[in-house]
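Pasting a structure below so you can have a look.
For this view, one protein chain was removed and the others were kept in their places.
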């Protein structure tokens, strides 16, 4: 199992109750696996219109494999501008 | 005959050789009549891409009848902005 | 609200912005037209505007009012320079405010398009080897 630290902003941070949470996933787990686990651990994420996952400051595709040390961030619907 | 004073700007002023010229036209003459007379008196106006005639600070229609004291202006192609 | 200016002094973007800004508006679009250093490949050294001031102001106001009506804008500012300008100088500023931004972009583009079609202002470009009234002759 690999320990990942997942950061959150805005509505996602309020759902986490803080600016990050820890998630343990098997080696080879993908972004899609992380998304599923986050929804299990924090069902309120499902209340958002949508959310994306950023990996190392880029929007991640579902099939991307997580690496130890990745910067992972939950991105709720953006509303800048 | 009514004496009209016709102002000109830019390329039209250069063709007139000054900022205005005088034109005598019968009572009841229209903007179209004025245009024709201006082209006769200053054939170089025909070298312009086009020109409009303004009457009392508005673009005039060909059928408008000239009145004594009208402010008449030759408007060569505009190029502001 | 319409804010119209024809001025021999340098134009101010901040003045145009301030004229249209309003707490009800989320979007302001500005267009700033400046003097380019070339036109159709020829090197432009400087430029002079001639203007039929009374009619130019009347046309600028008509266009601003029509833009507000057509695009549902809150306010429109149209400032145009007169006299001699150097390369890089600001010739015209359009600022429009609206509740939503799509109308601001469409309205601002419409105003500058119309201004270039109908406002009696004329640009004389000075090249290294002469000068001419822009657009006057084929």
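As written, the chain order gives the labels A, B and C, with residue 1 at the start of each chain.
Note that a residue touches a chain if its C-beta (ideal position, glycine included) is under 8 Å from a C-beta of that chain, and two chains touch if they have at least 3 such contacts.
The structure displayed is predicted, hence computed values, not measured ones.
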Item to check | Visible contact partners (per top-of-document touch definition) of the missing chain | outcome: A, C
Checklist outcome for this item: From A:28, A:68 or A:81, the answer for touching the chain not displayed is A:81
Item to check | Identified contact with the non-displayed chain, of C:5, C:55 or C:108 | outcome: C:108
Next on the checklist: By the contact criterion defined above, which parts of chain C meet the unshown chain? Give residue numbers in ascending order.
Outcome noted: 13-14, 17, 21, 23-38, 87-88, 99, 101-102, 104-105, 108-109, 112
Item to check | Residue numbers in chain A that touch the chain omitted from display | outcome: 7, 9-11, 13-14, 47-49, 54, 57-59, 73, 75-81
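Convention: only the chains that are shown with their structure count from here on.
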Item to check | Length of the line joining the C-alpha centres of chain A and chain B, rounded to whole Å | outcome: 72
Item to check | chain A and chain C: spacing of chain centres that average the CA atoms, whole Å | outcome: 49
Checklist outcome for this item: Where chain C touches two or more other chains simultaneously, the residues are none
Checklist entry - What are the residues of chain A that contact at least two other chains? => result none
